[in-house]
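One chain of protein is taken out of this complex; the other chains stay put.
Let's look at chain A:
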């Protein structure tokens, strides 16, 4: 007997959306909830040696799909939902040199872009996001305010933020507040 029906809904389905803040067309920030496809957490022990190339092969081929988080830790992300077969195939590719688990149910991706996006994120994190120090493809696990998140630069004026599902809506609201001075368009999940 089922006491209640489990509903599958996007973490940001009920989040605030629309246009907020001042109207500065050339500086507007865009906030976008990305598809909850796959977020593979890959871990490898120190004794395994360098598995960077192997982990790189787990990506879906798109730029910045493989994100280093620390020594022996990566997130491999993408828009496609992976079937059991896809997962088994990727696990076979790892050939026992690391462990892998899909965390798409627990971590959410948010895209943020705009000419002044660095100034927005600098309100929340102490990581130096200057393009020279933090080029496209670079990732940093850090705090945005009090929320732990992985920041990845995906373009000159674009970042992606990976955050725990339960914190996603709070972070979403904070990012809107942080972007108000430039104006922000918040787009909910499709």
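As a convention for this text, a residue touches a chain if its C-beta (ideal position, glycine included) is under 8 Å from a C-beta of that chain, and two chains touch if they have at least 3 such contacts; residues count from 1.
We take it that contacts and distances are computed from a predicted model.
Enquirer: For the chain that is missing from this picture, which UniProt protein name fits: "ATP phosphoribosyltransferase", "Helicase-like protein", "ABC transporter permease" or "Sarcosine oxidase subunit delta"?
Expert: According to UniProt, the chain not displayed is called "Sarcosine oxidase subunit delta".
Enquirer: Tell me which of A:69, A:87, A:136 or A:158 is the one touching the absent chain.
Expert: Checking each option in A:69, A:87, A:136 or A:158, the one touching the absent chain turns out to be A:69.
Enquirer: Decide which residue listed in A:2, A:53 or A:126 touches the omitted chain of the complex.
Expert: Of the candidates A:2, A:53 or A:126, A:126 is in touch with the missing chain.
Enquirer: Among A:24, A:87 or A:140, which residue is in contact with the omitted chain in the full complex?
Expert: The single option touching the absent chain is A:140.
Enquirer: Which chain A residues would touch the chain omitted from the figure, given the whole complex?
Expert: 46, 69-71, 73, 126-128, 140-143, 148
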